[in-house]
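What you see is the complex with one protein chain gone and the rest in place.
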């Protein structure tokens, strides 16, 4: 790389949670420069937020439309190269389409859009433009998740037979949605979409299961629940799964699991052994065999597979966490964009970030889960 | 107690697994004496087994019928007081009925019978005779499970909203059933009944969920699987649950979860907090609150509730395990029988062992799960 | 075995802690029968205690002298075969000597005596009589400790270079000794001996380090502390160690580590790898290698070494605990006595219990530690 990759941010002004996370992830490796932003729909807030991020005054924009318009007229070596969209779900689609239409790559916080239809339109646009779209399913950025995926792909566990993925959170246990900005939009159908919990975290769980196993969900049976009275969207759900190789599974996601923090965990069972990974203890990958002592694979060790090592920054015993996983997505995306601007073929390990195909599957997951939730029949075919 | 309680054992000869566990559990506290046995249907094996247990020759019987016949004719202070039935499922009902009919209390390894019909007949017989029937759902014997149950009953967590109980085992991951005596009968419908995995361990999971929560399953949606080719009974399954207070849940039980040992674990979520317990780490009860640090309640400490203390034998930091949990069931049963022989009212804490009501629910669980597994409809009403 | 091995107990009446533990350990496998007792120096208490244990009236004795005298005059197939001495330290020596002198084997709770001189006299007596003396250093009874010992002996870790053994307890954090019977004698030099904490638990830690490593302590540097004001004996200490192969080590034992239960843990480091074991999580043996994923060896699995399997009662995933470890010592001792009475050579795996040699080393440990604690010089040679 000759220069840092230049990023413009849409959303993520003061007090936004996920915007700050995106910026730390983009900062960590020193490969990406935040060069401009449309950080808030409130112009005052946009200004204050932009200054706090040391943006030059003339690149603090009042709207994403203005940003895209002005940036595309800057000299090529100066203008932003991609937009990072960190707004609520209902504000993903339009800026993403506009950015793509104007030649900018796009990175979007998950879920990729408000509806499956929007996601498919984005997919079409990505195909037409040949631009990159990156989706931040953070949990697939952890090195031990990549180790797990590659061990499965290498056949270490034989055929996969069963997957259990549980994602309990407790932060929506009480009806305090009005007081909490993060809760407010996530529980509002006009901003979040047709699902609450399943859209917000169920999609992460489903993506993780498919990412590690290399399998696709083909059928599901969903029990969606509104546990806290007065909510309009599911805050909890349990799902039975079938995968395309015949494996079965369960997916549980809940935001009313009082006392739980962000306890995503997954077990994948094959013929010869199994793996278990907990997001809150991410540097340990537990591996169990039929007739051998359990093993714990740990981040940063020489015995790991290349894909795990390539996504690690420190020696073993120096814990890496959520921000490093998030930064792996940004880093791989940036290295891919760098290859493209040099008219090189991106390396496979740099293309290892969730993309619009994952985005479409995520939106399909939401729509299929909601449809199944309403059905009296046990099995619902996963359709896109 | 003036004398040890006298036990006769049915089944449990040499090489039987669970019989030896029952004897260690009965031995531990020195309250019970094995006085006779019909340890095997093979007379030679019965003899050898009885001698190895130091039984007097005249009380090593060739069949349970002989044992019950001869023992009832012994003087009251000498004859056995209860039978412990540790045979495979299809051989529970007849000896239990005969023992009850002849005035002997009964302890049976779970599940209580081969079918719901048998269980109901036993229930009727227990009612008629006024005798005690104890069922060894071991996991409810752990002190921290009792602590959990009582904390829920005390309302510490508010209304219970969700229960996740997972029971992965890996010992039937391969088709080696013929070579393994334990596996052989459990996978044979003529000995095990209409379910394999759900009958063997799913019933434990369901009992644990109902025991801790004080709730009853009212609806379920089961996905039962035969994963290892050639088996005739389910070796794996996933179930969605509804409970009588509106709570939802999931129950997973599998015997093909390669690499797992006996990893029963449960999470119970209430409005104010939640608890988590793992059978393989049984002296820790993890308790999480909405706004307080997570707590770990540990066996043997002064801060525990009485019911936990009454089922503990050593000071904190001295790990108690599976055999101690099993022994708690035997001990409470023995203390109940002692009270009855003294014409006293058994203490509530001594009546805290699984009984014929639990046995009937367990058999109903099996039958409802199997029916749901065959149904195309999502929800199946739990019926007894 | 044709008959159970017959045990007489000295001490261990009502309200005694360790006596009940010994009885449960002796009961568990059904190989040992408590046939008589001198359970208390208070005759009333002795009677009540004996009846509660279902002893026949004529074998509830008022003193150990009476017991030994009367028992030796009983027919051989009826009289006790060994005494179990569970009194405080200052009351170990005399009954042990008398029992040995009268042809009874002896089992003693640790430390074996009140002083090194007593221990050596016992050692001499054992040699003369050819009888067995068993010492209950419980922690060496755990199956994963035996696995660890054998892996070290097999050279799996190469030469051992370093041992860290920590034994924090918190139960004497406050000056409540008068109210607690267990605390009272342990902090009283006339009953406990010249050391408090190091005698009570430091000896366990030292025994565990030597047992697993197969090494002997040759030099030490002790910092003994009386932390709670008014105590007369150490309640805390830290020790630097050298072993006979040149390895170094640390041993920490404390009874004022507020909040700790019984948190004995050990790490043994060799050239090629290391092991770690925690008494409070006893079924896991953590094994680390230079270039391989960490392994966890777990009780009850087929991959374990014979010595671990021989000391395990249940399948993997069924946690075994402190009482099972204690029972392993009783079981191996009983099987040794059985071989001897059959004039057979005891099997090596049955002789795997701590004996008078360990008892002498334990008392020497106490005396050397106390001497080092008083010295201004860094290193003190371990002398017996």
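Labels A, B and C are assigned to the chains in the order they are written; within every chain, residues are numbered from 1.
Quick note on the criterion: a residue touches a chain if its C-beta (ideal position, glycine included) is under 8 Å from a C-beta of that chain, and two chains touch if they have at least 3 such contacts.
Bear in mind that the values here come from a model prediction, so they are computed numbers and not experimental data.
**Q** Identify the residue among C:173, C:218, C:310 or C:349 that touches the chain left out of the display.
**A** Looking across C:173, C:218, C:310 or C:349, the contact with the absent chain belongs to C:173.
**Q** With the missing chain put back, one of B:295, B:310, B:341 or B:375 would touch it. Which one?
**A** B:295
**Q** Just one of C:102, C:182, C:225 or C:284 touches the chain that is missing; which is it?
**A** Touching the chain that is not displayed is residue C:225.
**Q** Could you tell me which of C:52, C:117, C:153 or C:290 touches the chain that is not displayed?
**A** Looking across C:52, C:117, C:153 or C:290, the contact with the absent chain belongs to C:290.
**Q** For subunit A, which residues touch the unseen chain?
**A** Interface residues of subunit A facing the absent chain: 1, 3-4, 17, 20-21, 23-24, 27-30, 34, 53-54, 169, 171, 260-263, 279-283, 298, 300-301, 313-324.
**Q** What does the interface between subunit B and the hidden chain look like in terms of residue numbers?
**A** On the subunit B side, contact with the omitted chain comes from 287, 291-298, 301-303.
**Q** Touching the absent chain: which residues on subunit C qualify?
**A** Missing-chain contacts on subunit C: residues 157, 161-162, 164, 166, 168, 170, 173-174, 221, 223, 225, 227, 236, 238, 240, 248-250, 252, 254, 256-260, 267, 269-274, 287-290, 294, 375-379.
Simple rule for what comes next: only the chains that are shown with their structure count from here on.
**Q** Give me the superposition rotation angle from subunit A to subunit B, based on Cα atoms, as a multiple of 5 degrees.
**A** 180
**Q** What chain sits nearest the middle when you go by CA atom centres?
**A** Measuring from the global C-alpha mean, the nearest chain centre belongs to B.
**Q** Please work out the Cα centroid separation of subunit B and subunit C, and write it as a whole number of Å.
**A** Averaging C-alpha atoms per chain gives centres 34 Å apart.
**Q** Once you find the CA centre of subunit A and the CA centre of subunit C, what distance in Å lies between them?
**A** The answer is 55 Å.
**Q** Give me the residue numbers in subunit B that touch at least two other chains, ranges are fine.
**A** Those would be 260.
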